[in-house]
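Missing here is one protein chain; the remaining ones are kept as they sit in the complex.
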Amino acid sequence: MEKIKTIKSVDIAENSSALFETNDQQIALFNCEGQIYAIDDMCSHAEASLSEGEVYDCKVECPLHGAEFDLKTGEAVTLPATKSVKTYKTEINDGYIYVEMDTNA
Amino acid sequence: MANVDIDLGKYSLGWSDPEKNVFKPEKGLNEEIIRKMSEIKDEPEWMLDFRLKAYKRFLDKPMPEWVAKEKLDSLDFDDIYYYIKPTEDQADSWDMVPDEIKETYEKLGIPEAERSYLAGVTAQYESEVVYHRNREDLEKLGVIFCDMDTAVREYPELVQEYFGTVIPPGDNKFAALNSAVWSGGSFIYVPKGVHIEDPLQAYFRINAENMGQFERTLIIVDEGASVHYIEGCSAPVYTTDALHSAVVEIIVKPSGTCRYTTIQNWSNDVFNLVTKRAQAFANATMEWIDANIGSSLTVKYPSVYLMEPGAHGEVLSVAFANAGQHQDTGAKMVHLAPDTTSLITSKSISKGGGRGAYRGLVRVEDGSETAKSFVRCDALILDDESRSDTYPYMEIEESTAVIGHEATVSKVGEDQLFYLMSRGLTESEATSMIVAGFVEEFTKTLPMEYAMEFNKLIELNMIEAGAVG
Partner (left out) sequence: MNKNIFEKKFTTLSSNDLKQISVKDEDWKYIGKKIFELNDIEVAKNKDIEPSNDFDINSNGFQYQLNTMNKAVDVVDIKDISNPLIVDSLMRPYDKFNLEQFEKVTGGFKVSFNDDTEEYFTINYETQSNSIPYVGVNVERNKSGKLFLNFDELVTGSTYPIIEILLNENANLEVIMSVTTTTEINVVNSLYAKLHKDASLLVHNISTGATFSRSRMDIDLAGDGSEFGLDGIYFGENKQIHDNRVFVNHLGKNTSSNMITKGVLGHESSSVFTGTIHIAEGAEKTESHQENRNILLSENATAQSVPNLEILCDDVICSHGSSVGPIEESVYHYVMARGVEKVDADKLLIKGFFNEVINDSKWEIIHDKVSNIIEKKYMNLIESN
């Protein structure tokens, strides 16, 4: 596991999101109540991008079928999603967001 | 359920009362109307937020392109009333119900049912629940059975915990619409271990021209409890399209049982676009029993998400597609745990140029070891103008699951007809009998009076569009 440098934390406003891509992974970054959360971008229910969903109450709503995921645990809060999405630890260093993830995925 | 006297004239259930409504906004939908609606209902903040968020989803989402495109293209959302409040306040006993409304229900036979001992009845008129009375013994058991509006006000924590968790507003365009403008519908909570013997029931109607019906039902069956809920509806005849877009969410907790029976008989100009979904937990059973007889277009796929081991889901669906009708119905079963089982039985009858379709999905996720699912769809086409389609999707990712699917399509056998006619029945009587036999599996799940009414409806259906003879 490595801490990968992504984007500047100021680039994500409160209750909004950003997409961070590596060669074979896509991570969705969210700002909720000042905290940054990182989860897999792909919804666990269908092919949709969670970074395009709306955020409120530290939950993100998948734009395709409205399933809600808890940003802190990655758990599916409503159907039609039934599986949780993977979460990643984040930390802010020097104004940049670092995400802890496997780069050999 | 009372005995309904159906005189066999055309559209016997199709009449409409001169409108007597308290507050009648214009056609079309906007944020203003939603706010007003929420205010009149005296809803908590979270429900208004929910509605407004849902309204945004509704505007963003496109119309589905994969079903009944022509019919759906003709739907004009601006040409519909979204909320009407028929009386000042909810009545507590029959005496308080306004006369016109009482008459409507008398025609439907409810007073008779009131006389005989019955389960509590929630009746809906113009998207607002007018009359409601809980049976005393239900109350004693701790069962909550009221209309959804009341539930939001009186049981906020319970409602908020589950509302929108089975069908979120963003699920599809019509669920979003319902989530924004829902009104009426039933709320049922059955506490642990409680078994309700008699079925709970409700009626629905669309009355004002272009009135949409958006009832929202939420049923929570707690551990080890059981309930049977029946809804049957009718609507008057109008030339412009009416829209019925309901949402039904059901949660059946471990070892609970829930059966939800619908006999839908909207008149032939209604668009019936419904989202019905249930979650069944460990060893719970969920059964959807669904008859679609009326409407111009019905799009409805009752589903069960089998969340934990031992969960069982069943859909028994019957659809009649007559002239000008398109019934696109079926079921969805999603297996998410080992040892889950599902059974889908679909019977579809097309005649007079009608179009019946079975569209279903069985999805078995990886890890659902020894899950079993069986689908059986049979279709009867009664003449050469009609059409029957079958689209059975299967997405199986578990190698130990056992999945089967059988389908047949045929017409009424000539030998069968001949046999019955040689015993004195007319051709339409004989056809009627054969059709009744074809759907017997469904009819025998109904309480007797419903079964009788249903069989009468079949006869009516056979005779009406000049079935045969």
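To keep things simple, chains are lettered A and B as they appear, and every chain counts its residues starting from 1.
Everything that follows uses one rule, which is that contacts are C-beta pairs under 8 Å (C-beta built on N, C-alpha and C of every residue); 3 or more make two chains touch, one makes a residue touch a chain.
Being a predicted model, the structure only gives us computed values, none of them experimental.
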Exercise. What shown chains does the left-out chain touch?
Worked result: B
For this session: Based on the whole complex, identify which of B:M394, B:M421, B:A436 or B:A451 touches the chain you can't see.
Result: B:M394
For this session: Return the single residue from B:G28, B:G142, B:G193 or B:G404 that touches the missing chain.
Result: B:G404
Exercise. In the whole complex, what residues of chain B lie against the chain that is missing from view?
Worked result: 379, 381-397, 399-411
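Basically, only the chains that are shown with their structure count from here on.
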Exercise. For the complex, which residues does chain B have touching chain A?
Worked result: 53, 57, 164-172, 175-176, 277, 279, 305, 307, 334, 336, 365
Exercise. Considering the complex alone, what residue numbers of chain A touch chain B?
Worked result: 54, 61-68, 77-80, 82
